[in-house]
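The structure under discussion appears below in the form of structure tokens.
For this view, one protein chain was removed and the others were kept in their places.
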Amino acid sequence: MPEKIRVAILGASGYTARELLLLLLRHPHVEIAAVTTRQEGKEGTPLVSELHPSLYGRLAIRCEPLDAEELARRGVRCVFACLPHGVSMEIVPALLRLGLRVIDLSADYRLRDPQIYQEWYGEPHHDPDHLRLAVYGLPEIYGPQIREALLVANPGCYPQTVILGLAPLIAHDWIEREDIIADSKSGVSGAGRAPRQHTHFPECNESVAAYSVGKHRHTPEMEQVLSDVASAPVRIIFTPHLVPMDRGIFSTIYVRPRRAVSEAELFELYRDYYARAPFVRIVPHLPNSKDTTGTNFCDITLRLVRDRIVVLACEDNLIRGASGVAVQNFNLMFGFEETTALL
Amino acid sequence: MPEKIRVAILGASGYTARELLLLLLRHPHVEIAAVTTRQEGKEGTPLVSELHPSLYGRLAIRCEPLDAEELARRGVRCVFACLPHGVSMEIVPALLRLGLRVIDLSADYRLRDPQIYQEWYGEPHHDPDHLRLAVYGLPEIYGPQIREALLVANPGCYPQTVILGLAPLIAHDWIEREDIIADSKSGVSGAGRAPRQHTHFPECNESVAAYSVGKHRHTPEMEQVLSDVASAPVRIIFTPHLVPMDRGIFSTIYVRPRRAVSEAELFELYRDYYARAPFVRIVPHLPNSKDTTGTNFCDITLRLVRDRIVVLACEDNLIRGASGVAVQNFNLMFGFEETTALL
Amino acid sequence: MPEKIRVAILGASGYTARELLLLLLRHPHVEIAAVTTRQEGKEGTPLVSELHPSLYGRLAIRCEPLDAEELARRGVRCVFACLPHGVSMEIVPALLRLGLRVIDLSADYRLRDPQIYQEWYGEPHHDPDHLRLAVYGLPEIYGPQIREALLVANPGCYPQTVILGLAPLIAHDWIEREDIIADSKSGVSGAGRAPRQHTHFPECNESVAAYSVGKHRHTPEMEQVLSDVASAPVRIIFTPHLVPMDRGIFSTIYVRPRRAVSEAELFELYRDYYARAPFVRIVPHLPNSKDTTGTNFCDITLRLVRDRIVVLACEDNLIRGASGVAVQNFNLMFGFEETTALL
Partner (left out) sequence: MPEKIRVAILGASGYTARELLLLLLRHPHVEIAAVTTRQEGKEGTPLVSELHPSLYGRLAIRCEPLDAEELARRGVRCVFACLPHGVSMEIVPALLRLGLRVIDLSADYRLRDPQIYQEWYGEPHHDPDHLRLAVYGLPEIYGPQIREALLVANPGCYPQTVILGLAPLIAHDWIEREDIIADSKSGVSGAGRAPRQHTHFPECNESVAAYSVGKHRHTPEMEQVLSDVASAPVRIIFTPHLVPMDRGIFSTIYVRPRRAVSEAELFELYRDYYARAPFVRIVPHLPNSKDTTGTNFCDITLRLVRDRIVVLACEDNLIRGASGVAVQNFNLMFGFEETTALL
């Protein structure tokens, strides 16, 4: 039996940390050695179960303040950073320096070009040196690099549906690369756990709305990866929408084929492309986002509508879109079966 | 004070009938003379409040079986038909023959060409003669004709957001007429009141999904009206989605301008076009479908994203999308203030 | 035609203010003369429609800071105070001094005894003098006093279902007054509009929970009014629950009859007691809270279960539970038909 890998989770209070903990509790080769938070109550840092009552009785660990050297001393080999963007890049360098491998769930290391980071995130990047080191953590595209990576930039929730939904068409040059429209719908947990006006229940319940139209930060992430796949520039018009449900992303993607194709050809292309991807399901039916809830699957189907191909892709934004793919990346990095703790 | 117009509602059991009754109870110039249903309990036809407990104590009327001559005899001058498509066209001819004016909330008289009806609805049209008589009941486009109409084909819920969202651009020939993508999201009441598997609460709650991709029957309706506005063919790729909420439609529409335009020009165009339309609000902010819930408003805004114009339009699918616009049509037909009972 | 009464709404940003504005816009005898808020943007106080996009195009008023003398100068005769508890009692005295009549939607003037206020609200009452002046604004119980009142303490949302649900039994001394259990379920808008952790969508959606068990501040309010009705002490065990919906309260009340009664007798008792109450519906069926959504109705039914009477009462917490009953009180205070603007 393989040894247990000691891991730490940084930034315990959010939803991605909770989902990670739930998944890692099922992982036979993981020991949760530390959980950190910046929050302090009057009795010091909280118990994990005080932050997440669903974990009551399951993980009797008290959170601690982040101390990179202490983590190293305790034999932690992998750190999952569930920190806000901007905070990760302040902390990751020290972790790497100590020889810890890092899976960063923030956006800080996803964009290769610090200029583009600054353009979309509105502030300069503070750790450009490590950008070259970082591997974008989408196993279906960058699997071999992830196995060797010291720093994995765990992908955004929206981008995974759009990238997985388009990669086969882009890789085979079947579509116009600059005439792509991705219209995505997300549950509210995608906005994080901090209460805000627009995620207050009576504001967003019983309502649907677009937000960040033309400005969402996941746009350059999609374009970077798909341009890698194409070895040529890809441009996307991306519109996210907020839907009154806890979790789930459904992306409807409209592309223009460069030559006539049949639906049968499309399904064959996709089934081939993802033949060895255990978490991408090419389904014949129109999927519901709910079919993937609580799982690491991305369900994809395809339809021809007039002169367009419509790609429909969905996932659980907290599992596949964040914590599940993080565990998938962990499995690759440490040589475990890709699906461990994920089925 | 104008006389009270006696009206009848056919097909009492659905949501559009309930909403109509609630609106008409507030209308100072309407008398609800009859409500019909094909449903029978053991004690005969039900009370309206047995079908709709929300109307308990508000409308002490027993439903009756439909008898066109009896309606005429009682002095009914306007009939709101809330019947399924296919049923309306069996009944409307008799009503017209007796001199009653009809507002038909079904799809039966919306498409001018019976061939197109057959193509999308899968059965031949049984009353092609009256198709020419029918006026499409979208007041912002066909207001003058509605005033004189004997038969109004009340518009579909999705088409109103797409047509109102595009009419100014189409009318002024600012966009490519055959490169239009409309991605719409609807609450579940749009599926009607009859229980079905996919609208069973635990199936559609906490989920979002596309349906009828490339095949939705509202597509030809949008194209017919916008082709009227353009005096040239318009083609639309339309994808409806089901969202876990009671009511509301949000349409995100992607079009390609024929020449460079600014957002300021777009807003000016829309504000001019709808200057006299009391129920179209051109708003500067990104609207939520909830802003229109319970109202007859359609809220529209516009954004430029790269080389596209993105039009965002929303409404309450049961009010603006059905029963509210029916009352708006009624007001025009009988010479009342357009907003009566609707504010 | 009666003159228009000029009114002001204090505290514009919350849900009760929005609902009030929507109702008052329909009131033929009201002129909204001022709307106040303490909020300030960079361009000064906001437009009402900036606080409430649903009011865009319907009320082109800019909020203003509260200035009691200015309100009096403008001829305002009635003030609706939608302020937090603790804030109302700082402002109401000045309004009364200027001769304005006040309908206070906060809890500040509901409890006659300042000691009980301090006990449940945790701070001393700052305006005990006006407590005697205040009339508890439940028209079905205190209608005659409300007509004359200078200061109406608009009732809490939960208490109305419990008080209306029990008043006939209490008034006729049919039940044990100290063996009452009220188990209430409320939609989330009852928690107000300020975002908090427990009302963040992904926290309260798909969940139900009790809160403030044994400590909810509406308990003494119910007991005070029912003790008035009984002319003897009444004690209630009250447990509120949060339910994932926007609006609606459903109270299930368990009481013990002092002698054997039949369901028929119970219905007769209730129908008699509320014979002249236009907004209390004694219904034979088991009601859904949704039957009352958007209305000022309280629906009540009764069942005998073993040795208990179970009273089931529901309402819309924002209309009947707050802004609707405020308008009902206004109508009584100013001599209008009780149902004006409410049907």
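In order of appearance the chains are A, B and C, and numbering begins at 1 in each one.
Criterion: a contact is a pair of C-beta atoms (placed from the backbone, for glycine too) under 8 Å apart; a residue touches a chain by one contact, two chains touch by 3 or more.
What you see is a predicted model, and the numbers here were worked out from it, not measured in a lab.
Peer 1: Tell me which of C:K185, C:R217 or C:R281 is the one touching the absent chain.
Peer 2: Touching the chain that is not displayed is residue C:K185.
Peer 1: Using the touch definition up top, pick the residue from B:I175, B:V188 or B:I282 that touches the left-out chain.
Peer 2: The missing chain is touched by B:V188.
Peer 1: Considering the whole complex, not just the chains shown, which residues of subunit A touch the missing one?
Peer 2: Where subunit A meets the chain not shown: residues 25-26, 53-54, 56-58, 206, 281, 283, 285, 287-288, 290-295, 297, 299, 343.
Peer 1: In the complete complex, the non-displayed chain touches which residues of subunit B?
Peer 2: 15, 187-189, 193-197, 199-206, 244-247
Peer 1: List the subunit C residues touching the unshown chain?
Peer 2: The list for subunit C reads 181, 183, 185, 187, 203-211, 213-214, 235, 237, 239, 241, 243-248, 250, 252, 254, 286-290, 293, 303-306, 308, 310, 312, 314.
To be clear about the criterion, only the chains that are shown with their structure count from here on.
Peer 1: Using the mean of all protein Cα atoms as the middle point, what chain has its own Cα mean nearest that point?
Peer 2: Most central by this criterion: B.
Peer 1: When the centre of a chain is set as the mean of its C-alpha atoms, what distance in Å lies between subunit A and subunit C?
Peer 2: Spacing between the chain centres: roughly 46 Å.
Peer 1: Any idea how many Å lie between the Cα centroids of subunit B and subunit C?
Peer 2: The mean C-alpha positions of subunit B and subunit C differ by 36 Å.
Peer 1: Where does subunit A touch two or more other chains at once, residue-wise?
Peer 2: Residues 187, 203-206, 244-247.
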